[in-house]
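With one protein chain held back, the other chains of the complex are shown just where they sit.
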Amino acid sequence: MDNKVCVIIGFGPGLGTAYAETFKNAGYDLALLSRSGVGLRELEGADNSVRAYECDAGDSESLRTALKSVQNEIGEIDVVIYNADLAQFGPIEDVTEIQFEQSWRVGALGLFTTAKLLGPQMSERGSGAIVISGATAALRGNVWTTAFAPSKSAQRTLANSLAKQLGPKGVHVAYLVIDGVIDTEDTRANFAPNEPDEFFINPAKIAETALMLVKQDKSAWTFELDIRPFGEKW
Amino acid sequence: MDNKVCVIIGFGPGLGTAYAETFKNAGYDLALLSRSGVGLRELEGADNSVRAYECDAGDSESLRTALKSVQNEIGEIDVVIYNADLAQFGPIEDVTEIQFEQSWRVGALGLFTTAKLLGPQMSERGSGAIVISGATAALRGNVWTTAFAPSKSAQRTLANSLAKQLGPKGVHVAYLVIDGVIDTEDTRANFAPNEPDEFFINPAKIAETALMLVKQDKSAWTFELDIRPFGEKW
Amino acid sequence: MDNKVCVIIGFGPGLGTAYAETFKNAGYDLALLSRSGVGLRELEGADNSVRAYECDAGDSESLRTALKSVQNEIGEIDVVIYNADLAQFGPIEDVTEIQFEQSWRVGALGLFTTAKLLGPQMSERGSGAIVISGATAALRGNVWTTAFAPSKSAQRTLANSLAKQLGPKGVHVAYLVIDGVIDTEDTRANFAPNEPDEFFINPAKIAETALMLVKQDKSAWTFELDIRPFGEKW
Partner (left out) sequence: MDNKVCVIIGFGPGLGTAYAETFKNAGYDLALLSRSGVGLRELEGADNSVRAYECDAGDSESLRTALKSVQNEIGEIDVVIYNADLAQFGPIEDVTEIQFEQSWRVGALGLFTTAKLLGPQMSERGSGAIVISGATAALRGNVWTTAFAPSKSAQRTLANSLAKQLGPKGVHVAYLVIDGVIDTEDTRANFAPNEPDEFFINPAKIAETALMLVKQDKSAWTFELDIRPFGEKW
């Protein structure tokens, strides 16, 4: 198998699917990891270039097992898109200790587990990329982000630490500060039912920027960038 | 009992002791929480104004039990100094998943548990303060802060979220970005054996600034400030 | 004359007056610099411990002349409160090049002129403090801060540069990120006519925090802190 391999951790509708389509089109073989183990039907074919794996990104054992299966069944992993997230919102009265912990497990511990396994391998090969779907909550806390902000900020500074450790070894770690509501059936229905199209971020365009980052020459790497729709108030 | 009550979570030599002495001198009754349950011998006396409690700040059940004992035995808690910290340093090869998790438990989950219990009570009384011993690692990751930066940044954005939730209810949450090596026997011996006095932060002076924050009038509260010795390169 | 000398650059009603009263009460002799040259009638007395000087902080020659007069007439300057500001707001269509420049002159160039003159002198004496009234606009731009944000951010990074240059020589530079509307007759009438008391920052409390910074021990200096009223949404 000659294609490069891209693993999407936290595959699902919306942004996960956009990443899959974009990296598939760019010639990558895909491993799609999600709790349901569901794949991307229209992309999967007889050529095995897209495979789905069931795992819980917040459970280190489960995640490690899935990543090793990818390596055994597809090959060395060139690109990781870390898209796992537990969008848990609410003030402290409404957030349980278990939710607070679970939010951190999926957002930060899963990235640690991934980097702990793949970072040294990528370093040894002198190449590889880990791109993380982050959020503005990584930078500051807000009333409703009791669980979300600590999870995303832990994820961001871990990514920052990894970028400084792995960068000099040729491994590119990048963090997307996604600032806005991604356009999906779910967000249209539940978060922003009356908003015009321009209110939303087109997930395919986030994925394009992620692909651009993966293609950046190592003499001029970006660690962090923000992404928001042009009409956003910020 | 008429004195105000100050709980120091993560009591120990160095900064913990400095907080204890400073708040004791300012007239507070003290509850000193530490894993060893050791108190501050010279401060403890027949009047019960200083008591020690054994608890693990990274274990929610243990921490909650200790805080409830404080409330039963001393009274309502007016001030929390959150000083618990697991100073775990190293690149990702040297940090285990357990260390990464434990670092987060002590730094971030313990603060969540504390605020979940005391935040609503303080809000109801319309007063109270939670001051956190933070670090520059809360703002960015570095090669050797694989575990520390994610723990401190989660702590900081949680504090930020709490400040925005509890501030309007009269509860002051403040975060100290301590940037430098605190002067203790341990740090003198192990971290910076050949440094002059001016290299170190005097812990008593950090405690003074913490007390000042607790005394700030609510029309002009500070959420965050940095503290470093004048000779520090930053 | 044995008292320490505090110069307030940008004296006026509101925060300027609060600084004057607070530092006067703390035993400082005062030099009050303002465009009108008006002093603080109730503080001025026969003892010459409070004097007013007319100068334009945005005009280097005028500012330098005033500072030298202070040194000649009162003595060496121990503390500078840099409070000069041109609160010029509006989108780019409404801001002229002259306003954009003037905003920078008063906010940033005046601080440069002050530090250029006094920094080396304070460094030589190994003591001194420069405290700057800053704003959240120093950190980010907004629709209506076309002129204000560039002026305040230039001021803040200049202060940051000065802190790193002068700190090791014993001179304390500190930046107040004032986030909210200061309670004055003018702001009550023009900016926030219908707001309750708790909406406003009490200027006397900002001045108290400034005094605390000036008194900080040099083993634990703060460069930057934010100040806002407890009820503020941020």
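Note that the chains are named A, B and C in the order they appear, and that numbering of residues resets to 1 at the start of each chain.
Rule of thumb we're sticking to: contacts are C-beta pairs under 8 Å (C-beta built on N, C-alpha and C of every residue); 3 or more make two chains touch, one makes a residue touch a chain.
Please read these numbers as outputs of a predicted model, since none were measured by experiment.
**Q** Could you tell me which displayed chains border the chain that was left out of the figure?
**A** A, C
**Q** Give the residue, chosen from C:L33, C:A159 or C:I227, that touches the chain omitted from the document.
**A** Of all options in C:L33, C:A159 or C:I227, contact with the hidden chain holds for C:A159.
**Q** Among A:I98, A:A189 or A:A220, which residue is in touch with the absent chain?
**A** Final answer for the missing-chain contact: A:A220.
**Q** Can you tell me which of C:L40, C:A84, C:L109 or C:I132 touches the chain that was removed from the display?
**A** Per the contact definition at the top, the residue touching the missing chain is C:L109.
**Q** Using the definition of touch stated at the top, determine which of A:N3, A:Q99 or A:T209 touches the missing chain.
**A** Within the whole complex, the residue contacting the unshown chain is A:T209.
**Q** From the listed residues A:R35, A:R64 or A:R228, report the one that touches the chain absent from this view.
**A** From the options A:R35, A:R64 or A:R228, the contact with the absent chain belongs to A:R228.
**Q** Using the touch rule from the top, list residues of subunit A that touch the missing partner.
**A** 164, 167-168, 170, 172, 183, 198, 200-202, 205-206, 208-209, 212, 216-234
**Q** Tell me where the left-out chain touches subunit C, residue by residue.
**A** Those residues of subunit C that touch the unshown chain are 60, 91-93, 95, 97, 100-101, 104, 108-109, 112-113, 115-116, 119-120, 137-143, 145-146, 149-165.
Basically, only the chains that are shown with their structure count from here on.
**Q** Please tell me the distance, in whole Å, between the geometric centres of subunit A and subunit C computed from their C-alpha atoms.
**A** Distance between chain centres, rounded to whole Å: 45 Å.
**Q** For subunit A versus subunit B, what separation do you get between their C-alpha means, in angstrom?
**A** Using C-alpha averages as centres, the distance is 33 Å.
**Q** Can you list the residues of subunit B that touch 2 or more other chains?
**A** Expected reply: 164.
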